[in-house]
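In this view, the complex is presented without one of its protein chains, the others remaining in place.
Labels run A and B following the written order; every chain starts at residue 1.
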Amino acid sequence: MTGLARNPQLDANGGLRHLLTLEGLPAAVITRILDTAVPFAAIGEREVKKVPLLRGKAVFNLFFENSTRTRTTFEIAAKRLSADVINLNIGASSTSKGETVLDTIDNLTAMDADIFVVRHSESGAPHLIAAHLNATGRSHVHVVNAGDGRHQHPTQGLLDLFTIRHYKKDFRDLSVAIVGDVLHSRVARSLVSGLATLGTPDIRVVAPRTLVPTRVEATGVRVFNEMHKGVAGCDVVVMLRLQNERMKGALLPSTGEYFKEYGLTPEKLALAKPDAIVMHPGPMNRGVEIDSAVADGERSVILPQVTFGIAVRMAVMSIIAGNPGPRE
Amino acid sequence: MTPGLPDAEGTLAALAERMRGGVAPDAAFVGIYSGGAWVADRLATMLGAGHRVGYLDVSFYRDDYERAGLKPNARRSALDFDVAGATIVLVDDVLYTGRSVRAAINELFDYGRPAAIELAVLIDRGGRELPVEATYVGARLSVARDLDIVLSRAADGTLALAAEPRVAR
Partner (left out) sequence: MRITIEGGRVVDPVAGREHAADVHVADGRIAAIGAKPAGFAAKRTLDARGLVVAPGLVDLAARLREPGFEHKATLESELEAACAGGVTSLACPPDTDPPLDEPGLVEMLTWRAHARHRVRVHPVGALTRKLEGAEITEMAELAQAGCVAFSQADRPIADTQVLMRAMQYAATFGYRVWLRPQDAWLGRGGVAHDAEVATRLGLAGVPVLAETVALATLIALARVTGVALHVCRLSSAEGVELVRAAKAAGVALTADVALHHVHLCDVDIGWFDPLARFEPPLRGTRDRDALRRGLADGTIDAIASDHAPVDDDAKQLPFAEAEPGATALELLLPLTLKWADEARVPLPRALATITSRAGDILGRANAGRIDVGVPADLCVFDPRAAWRVERAALRSQGRNTPFLGLEVQGRVRATLVDGEIVFEQ
């Protein structure tokens, strides 16, 4: 009934035009991105850490919500592809001037942007932008979702998948536990979508009932309220960041109680498989969701995640920008 | 084997003979994925002089990206030696427009500044669009523009040549 029933991220041939969500993204597309990220990961080890793929293209980092860390990884990725990078921290300033998101997009498109990397505090903002570009005959301009509200953070999800595949090779016999504030987590939503598409048989979310989204089971996960049951026998433990504003109030009583019940300590990690890896999207709250002994321990792959994140973002940008679409 | 095409193994042997004595003893062979990588492996074995072998995937340096996008199945380039100051023999299966070689030379320079680069190809089919010439050639052929010369490798490592209709990209 509505105009947005089809996901605007795929073109008529099933090619990746924008990257907005991992939900519904075919396994072949996800695998292609992960495969392409492998050679990009090697570029970081070279004397010249750049390839000329996106020479002459303009990547606009459009951050309606500040995030220095994510913006930086996209900036490095774009620069390693030889693109020109323009950083715009829009924050609340443009909305207070009465300019809408789509006004901003129209203005920047007129400045010949090729890729918009969009971070927004509202779920669905990148979809709105992509649908607008598609509807106004500018589908050669691409949108990469760099995190929208509590909806998705697809490049984070892809780098998590890349990391898991790097260490565990195959998804088809894995148990993955995602622990923490699933309710507000775009990281969790992206990872669950990707894991399910790649055939992971056992995806668990572990959280107190206040932080579990309604009917989350419908996305293909099992819900555990107790940490020791949730991580038992897992191959991968993904810890989510607990945002400051959730640390007290009606969702949780205190960081202390949260750490006691859901923080990842060496004792709780011992319940997982002996070769289990520990992941975290960063930035970490040590002593809130994760113990330093685990974060810095030999099972932690948190720093490799960061490195892989650049390669995965290079892969995403080079695949979508290489899909030029019809030029009007 | 397609009629009219030379035998790959015989051509490879001829190429190895031409290189023997011409190639610097410390030169490294760098094969361009995928056919060039097979040829480089075989040449290193046939010459038996301990030449190091590396591999390049030029997907990130191709000049048709804007038109055709990123090729699927890009592979990781692997040069396990210092390119700076090295003498390098680039190895490819078929030399045609010269664009892959251009991309490979550009990529090599992102690893360091080589002392010299030579080029060895199994087949030179003419049709150059860039000023590129091979130092060592296995065989020269004239082939219709709508055909691709494709190298394949059997499980035992034996190489074979075939002509296939060009697939538009």
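Keep in mind that, in the parts below, a residue touches a chain if its C-beta (ideal position, glycine included) is under 8 Å from a C-beta of that chain, and two chains touch if they have at least 3 such contacts.
Worth saying up front: this structure is predicted, and the values here are computed from it rather than measured.
Contacts of the undrawn chain with the visible chains, over the full complex, involve A.
For the chain missing from the display, the contacting residue among A:R165, A:R186 or A:R204 is A:R186, taking the whole complex into account. Between the chain not shown and the residues A:P154, A:G180 or A:P213, the one that touches is A:P213. From the options A:I33, A:L54, A:V85 or A:V101, the residue with contact to the unseen chain in the full assembly is A:V101. Within the full complex, the residue among A:Q152, A:N285 or A:S300 touching the omitted chain is A:Q152. Even with one chain removed from view, chain A keeps its contact list with that chain: residues 1-8, 20, 23, 100-102, 120, 122-125, 127-128, 131-132, 148-152, 186, 189, 213-216, 218-219.
Criterion: only the chains that are shown with their structure count from here on.
Put simply, the C-alpha centre of chain A and that of chain B have 39 angstrom between them.
Interface of chain A with chain B (complex): residues 15, 32, 35-36, 38-43, 46-48, 50-53, 318-319, 322-324.
Interface residues of chain B facing chain A in the complex, by the touch rule stated above, are 57, 59-61, 65-70, 72-78, 83-84, 106-107, 109-112.
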